[in-house]
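One chain of protein is taken out of this complex; the other chains stay put.
The chains carry the letters A and B, assigned in the order they are written, with residues numbered from 1 in each.
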Amino acid sequence: MLEAAKVTKYFGGMAAVSNVDFSVSQGEIVGLIGPNGAGKTTLFNLISGALPLSSGEIRFKGRKISGLKPHQICRMGVARTFQLVKVFGNMPVLQNVMLGSLFGREHTVSPAEAVREAREALEFVGLAEYINAPAKDLIVGNQKRLEMARAIATKPELLLLDELMAGLNATEVSEAIDDVKKLRDRGITIIMIEHVMKAIMSVCDRIIVLHHGEKIAEGTPQEIAASSKVIEVYLGE
Amino acid sequence: MVIEIIDIFLSGLLMGGIYALIAVGLSMQYGVARVLNVSHGEFIMLGAFFTWSLYTYCNINPLLTLVICGPVMLLIGFVLHKTLYRSIRISSGGGAAFEGNSMLASFGLLFVIQNMAILIWGASIKGYSYLAFPVNMGGVIFPANRLVTLLFAVIISVAFYLFLARTRLGKAIRAAAQDPDAAGLMGVNINQVLALCFGLGAMMAGLAGTLLSMSFRVQPTMGLEYTLIAIIVVVLGGLGSIPGSFIGGFILGLIGSIVSAIEPSLSLVAYYMLFMILLLVKPTGILGR
Partner (left out) sequence: MNKVAFTSRNLYLQVLLILVLILLVALPFYTSAYNIMLLCNILMYIIITVSWVLFSGPTGYISLASAAFFGVGIYTSAVLGQSLPLPLVIIIGGLFSFFLALLVGVITLRLRGMYFSIFTFGLVELVKHFLLWWEITKTNTRGRFVILVNYIHVFYIMLAIFLVLLLIAYLIRRSKYGLALQSIGEYEEAAAHIGINVTLLKVVTFAVSSFFIGTVGAVMATRWTYIDPVIAFDPFYSFMPVLMAIFGGMGQLYGPVIGAAIFAYLEEALITRFPYHYMLIFGIIMVVSILYLPEGLIGLLQKLWKIINSGRLAVYREKRQKRGTGREQENA
C-alpha cells in the first residue's frame, strides 16, 4: 500500500533521514521506533507532505505522492496526528472534526453529513459528551483523541499516529491500544511512532527501527526484542 | 571616474554607519525582546529633536548630548517595556500572538510619539549648523560632521559589541536571545533582560538621532523612513545577529549610494526591491543560518 524507496532528507548538511526503504501492506499495524532524534517524525512529515524529500520516492497505492501538497496527500487517503497536539483550540470539538469530513475527501460532503460523521467519529474515540466544548478546554489526553477523530473523519486508508500514548496513564494506554485495534478492524492501515514499548509490542504486526536517520532493523516484535543491534542502540547511549 | 567611485563608496560608508547603528538597535528589540518596534524611527526623531533643542536653546555641544541622550532613551525604553510590552506579553501569552500584538501596539506608539512631537516642536523642518567645514579626502570633499558621525557610529557599535561579548550582562542577553525559557532556567532574570534589551535598542536609536541631526535636517515625520530602513537591514543581516545588522547597515548604505548615483529618486524603490527579494529568497538573512 505504501512504498518508500531511498527516502532521504537533509537539513542543512545533516541527513535527518537517509536512504530509508520500507513498505507497508493493507491492514497492517507497523511500529516506528528509535531513540530521540532518530528521524521518526521527519519521516512522517515526508510521507504526509509537510516537508519535501531531498531525494527518493514515496508511493501510495501505486501512485507517487512525494512532491504533492499535504492536502492532496490527505485527500488520497493518508491522515495523521501530531506529536505536539495541534487542535483548533478556539473551535468547538465538533467543528474540529467536521473540518476533516468537509475537506478531507475528493468529493464534497454536505454539512449535515459532516455533522453526522463527526458525531460518529467522536463517539468512536469516546468524546461524545464534549462536542460543544472549545477544544482548548479538553485535557491533553482528550485533545489527542480529538486529533484522532479529526483524522478519522477524513476517511483515511492509512493513518499515521505520532506518539499517541505519550503522557497517558496506564489505563489510558490500554484504552488507546484498544482504539488502535478497532481502527485496524475498520480496515485502516496504521503506522505508529511510539515510545511506550508495551503498546508497540502488543499491537504491532511489524516494527521498523530508525537510528541516526537510517533503518537499522525491521521485523516482528519478537525479532526486534531479540535483536542485539536494537538493544545496543537503546542501551549503548 | 576614480574620484566618482571613491565618492560613491565613501558616502555609502557615511550613511551606512547610521544605518548600522539603528539596525543594531532594532535587532536588540526584535531579535531578543521579540518586539517588532515600528516606532523605532520615532526614537531616532526624539534623539534628533532633543539634540536640536539643547543646541539651539542652551548651546550644548551635540557630541556632549550623546552622553545625556543615551541614558535618557535607555530609561524611556526600559520603562516602556516594563509597563506596556510586559502587559502584552502576559495577556497574549508569548509566541506569535505577542509578536502581532506588540507590533500593533508599537504602531499606536508611533502615532502617539510623532504627534506629541508635532504638538511640542511644530511640524516644520529644522536644522542647525555644526562642524560644517569641508574636509578633503583624496579629492572627495565631505563636511566634517559626516565624518564625525561615522566615527561615533563605529565607536558606539564596537563598544556595544564588546559589551555583549565580554560582560556578564552581555552574556545574559545573548543567552536570552538564543532561548528565553532556558535562559530563565539558568537564573537569568528574563523580564529584566528583555526590558534592558528594549531600552538599549531605544538608546541606539536616540544616539543615531543625535548623530543624524548634526548633518541632516530634522522633522517630526522623519522616523518611519528610518524604521523601514532598519527593518530592511535587520532582515538583510539575519534576525537577531548583531554583527549581521552592523555589516548589513554598511551594505545597504553602499547600495543606496550606488543607486543614488545612477537614479537618485529610485534609492527607496531599490531598498524595497532588495528587501522583498531577500524575504522571498532567503528570509534568514545573508549571515543567517
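By our rule, a residue touches a chain if its C-beta (ideal position, glycine included) is under 8 Å from a C-beta of that chain, and two chains touch if they have at least 3 such contacts.
These numbers come from a predicted model, not from an experiment.
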{"item": "Residue touching the undisplayed chain, where the options are A:S18, A:S66 or A:T154", "value": "A:T154"}
{"item": "Touching residue (missing chain; options B:V112, B:I155 or B:I262)", "value": "B:V112"}
{"item": "Absent-chain contact - pick from B:A132, B:L151, B:I262 or B:M276", "value": "B:M276"}
{"item": "Those residues of chain B which, in the complete complex, touch the missing chain", "value": "36, 84, 87-88, 91, 96, 99-101, 103-105, 107-116, 118-119, 123, 224, 228, 231, 235, 263, 265-266, 268-269, 272-273, 275-276, 279-280, 283"}
{"item": "Residues of chain A in contact with the chain not shown", "value": "48-50, 69-71, 74-75, 79-80, 82, 86-92, 94-95, 98-100, 102-105, 111, 114, 132, 147, 150-151, 153-154"}
